[in-house]
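Removed from the display is one protein chain of the complex; every other protein chain stays in position.
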Amino acid sequence: MRLSIDHRTVYRFTAPQSRLVQMLRMTPENSHDQTVARWRIDVDCDATMRRGRDGFGNAVTMLYAEGPIADIEIAVRGEVLTSHSDGVVRGVREVLPPAVFLRATEATPRDPAIAAFAAEVTAGAEGPVGMLHRLNRALHERFALDRARPAPGLSAAEAFARPAATSRDLAHIFAVAARSLDIPARYVSGYSIVEGSLRPTPHGWAEAHVERLGWVGFDPCTGRSPQEESVRVAAALDASGAAPVAGSRLGEGEEELDVAVKVSAAQ
Amino acid sequence: MMLSRTASSLYWLGRYIERADFFARLIEATVRLDVMSSRPAGEVAWSSALAVTETEVDFAAHGGTLTQTDVVRFLTVDTSHPGSVIRCLDRARNNAKAVRTALSREAWTAINRAWLVFESRSQVGDAAQTLRLVESVKNETRGFEGAVHQMLRNQSHWFIRLGQAVERADNTARLLDVKYHILLPEGEAVGGIVDRDQWTTILQVVSAVTAYRWLYSDGLTPANVIDLLIASHDLPRSLTASADTTVELLGLLAERTGSHGEADRMARMRAARLGRTRSGEVIASGLHQYLQAFIRENGQLHEAIGRQFRFG
């Protein structure tokens, strides 16, 4: 499948900023089932950009801009060819051993309620893959999908108590649940056309590590593994570690964020 | 090359030390005026001290009476408002601490000792005790002056002195403005009755009693005192001398950093203008307006310095 992506992020500041430093995780990389045909990041002000990698092995772009900056738009456009993989991730640069992804984070803390839920819905399942698929479906059925932008700072434990959840929160809950079963799990950010073509944020789902199979994707928004309709960009312990933009600015005032993501199947 | 933050701290250190020293001398002179002069000055003296330090509003809110005990305590050891000696020393010390590496041990020790004089002190006592306290502050600030003088003639040294010069200009202008107001109610001519004690007080605050005698042979007159405080190149605390010093220090810094800026230009213009000023004309055309304009301009120069050395 040929997927075309248009991802625009606009920051507007109530007072001009004298300096801006941002770390962008917005570059997908080639793997067995994903080939980047065309990709570019554009910024509408004078800025220097440098490419590198974070500790999780994700491709990052450092963006440095001198002020005064009243607003900045980051436009990401590209095309990616994907193929069917049953959610199994192959040919991706792995820096860290899977066991690292058993640890809890602030956004994905150990939580007795999620652990109890995980134990309950996976009881009697065949092997880890069976358990994970059950967990994925159970989360899909339990929560209504909230298409709004995720609430900052909301942890998986807090999200679990609500009736509706965003894709980020569902992936967080999935990770916490899988880790409670002693299965390494992580958060993945990327793009997907499944849930409508226009979104207020990039998509997020989860991956779990299964012996002999490696990392396998699970998307609780659909209750299935991500297929060729998804483009994988970054993975980390939780959404903050895989965030498309981590930023810091020097200046007074508030910031307003506007994100629009359009993913479509190109002909 | 010096960090901008360091330059900022040194400059503020200079300002606060100078301010603490000025407060100390103002209190000392006012105590003398109140207690030791031929006619006790009382409330007027203490309210003018508050006016000079711009703390009347804070003092009123504080609810004290215009007596020596209350005002002195308020201006020295009261930590509830920024206009006390202890708060100046505290901020001087904090700035000094932030730039320990740019100071000599002696300079730091002097500030720390001045601060220790006040630390955890809440009362000042009678006139004699007040004078002793004030004397010890002056000793320590003098010690600091001495230590700064001993420091390498480098950027650290110049930024401290720059802060002192800018603060000094402000303090002297304010002192003259307030005292002149009190001494010469509107409509009264400059040549009128001379309150010797009051005019002597002004000279004491700027350490110019002896200098005055050397320079003016025709006795104590307001016009001469004003002339001395505005136009003398020789009295370190005069407006002209402070302006000259500012130009000199900015020149040394420009040489070191390799570029002149906005602050240099402003300071040079001011010094040139002061050099042409005749104090008699200033008095005739309105001393108050003149001093207010000077204080405003000094504030603008302060901001230009911040921009030029990237303090922001």
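Letters A and B mark the chains in the order given here, with residues in each chain numbered from 1 onward.
The working rule: contacts are C-beta pairs under 8 Å (C-beta built on N, C-alpha and C of every residue); 3 or more make two chains touch, one makes a residue touch a chain.
One rule holds in what follows: contacts and distances are computed from a predicted model.
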According to its UniProt record, what is the protein name of the omitted chain, chosen from "Acetoin:2,6-dichlorophenolindophenol oxidoreductase subunit alpha", "Circularly permuted type 2 ATP-grasp protein", "Phosphate transport system ATP-binding protein" or "Iron ABC transporter permease"? "Circularly permuted type 2 ATP-grasp protein"
For the chain that was dropped from the view, give me its touching partners among the shown chains. A, B
Where the complex has a chain not shown, which of A:F56, A:F160 or A:W215 is the residue touching it? A:F56
Missing-chain contact among B:Y16, B:F74, B:W108 or B:Y180 belongs to B:W108
The one of A:V95, A:A116, A:A164 or A:L257 in touch with the missing chain is A:V95
Hey, which of B:S47, B:T69 or B:N94 is the one touching the hidden chain? B:N94
In the full complex, chain A touches the hidden chain through residues 19, 21-23, 48, 50, 52-57, 60, 62, 64, 66, 95-97, 99-100, 102-103, 237, 240-241, 246-248
In the full complex, which bits of chain B touch the chain not displayed? Write them out. 1-7, 94, 97-98, 100-101, 105, 108-109, 112-113, 120, 155, 253, 257-259, 309-310
